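Just dropping this structure here.
Note that one protein chain of the assembly has been removed; the remaining protein chains are unaltered in position.
Presenting chain A:
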Amino acid sequence: MTGLSPGQAVGLVARREFTTQVRSRSFAIGIVISLVIFGIYALIFQFIGSQSSSNTLGVTPAARPVVPALQQAATAVGRTLTITDVSAAEGAAQVQAGDLDALLDRNPGWTVTGRDAVGDELSSLVATVVRQTTLDQALQAAGQNPAAVAEQSRVAVSTLEPEDPERGQRLGLAIITAVLLFMSLIGYGSAVAQGVVEEKSSRVVELLLSTIKPLHLLAGKVLGLGAVGLLQLLILGAIGVVVGSVTGLLTAPTAAAGALVAAVVWYLLGFFLYASVYAAAGSMVSRQEELQSLVAPIMFPLLLPFIFAVSVLPGDPRNTLGTVLSFVPFFAPTLMPVRQALGVAAWWEVLIAAVLTLATIVGVVAVAARIYRNSVLRTGARVSWSEALRG
């Protein structure tokens, strides 16, 4: 009988992890759930967008003259304005009943009345139109040409760098990248921790370690589950690109492909970083129930950049804090690809962040492997940090 090389041992373990996970129901369910989440996100965004960009406004006969100007102004900023002619009393009743967002009246001063609030966009639209109309009338009364005055006061908007025609697309890609990476790292990181605990709680680990080394078992598990996560990421990415292209939502396939490549690279870096930490945490407890309290702190460095990536960066891609954090190893895997997708990260920035993360992986894997080796055969009470780190 010949021996087993480290490569063969790692390969056997990795293949078992991969096939078991891919064949499990949770893998297919995970993909479906991810797609459903993305679909719901898209619907919600669309819904919120359509809600906030359309208004119903009641107009009294006294205010009627500004209606054409209101419609024109609304169309110019891409808002839908539904105008209903009402009397002051009817209008107030309909606003109270919620049928109208607001009532515009002139008696003799201009008033916009909402139920408990008037939307900022609606009130500023009305205010601008009323002010402009009043000014125009005053100019005409003074013998001036309002059109000429308007021309004199026009402000031309330009950018020093050419405007990115794919900016909207990039925003969407950045958010999708952040969500995908966040889900994959959390999902497959905890799968590693659960796998380690499963082997401990079922005691199969003792049988395994009587024939292979702890490091080989750990490496095989991380590689196998990492590959499953990568497969899921690619499947979701491919579905996204295909659906986006077919429906016409995605018109920048190059940017999308770039974002996918960046997502894969950063997934791999992030996965090895977090999976080692998750594995070490898993090896320190004996039952799944104990795992939760130990892995909760690991979620934090993932959650923080994720929230930052989806809430701050889309509105302010060059945010200083975001730029700094995108170089910090535990934050880089979510933040840097988002900055890349937004088109604000230079290649050398990406390279520096990647090298820093790689260096951190080397250190973290060494510590995690030591914790794992010291803890994985110990059952019963949670292994203390001093015991886990010794030797």
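Heads up, the rule we're going with is that a residue touches a chain if its C-beta (ideal position, glycine included) is under 8 Å from a C-beta of that chain, and two chains touch if they have at least 3 such contacts; residues count from 1.
Just so we're on the same page, contacts and distances are computed from a predicted model.
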Complex minus one chain; that chain's UniProt name from "Dihydroorotate dehydrogenase", "ATP-binding cassette domain-containing protein", "Electron transport protein SCO1/SenC" or "Acyl carrier protein" is "ATP-binding cassette domain-containing protein"
Checked against the full complex, the residue among A:Thr80, A:Asn107 or A:Thr211 that touches the missing chain is A:Thr211
Given A:Gly3, A:Gly78, A:Gly109 or A:Gly248, the correct residue touching the omitted chain is A:Gly3
Where A:Ser202, A:Ser293, A:Ser311 or A:Ser384 are the choices, the one touching the absent chain is A:Ser202
Filtering A:Leu12, A:Leu171 or A:Leu389 for touch with the omitted chain leaves A:Leu12
Omitted-chain footprint on chain A covers residues 1-4, 8-9, 12-13, 16, 20, 198-199, 202-213, 377, 379
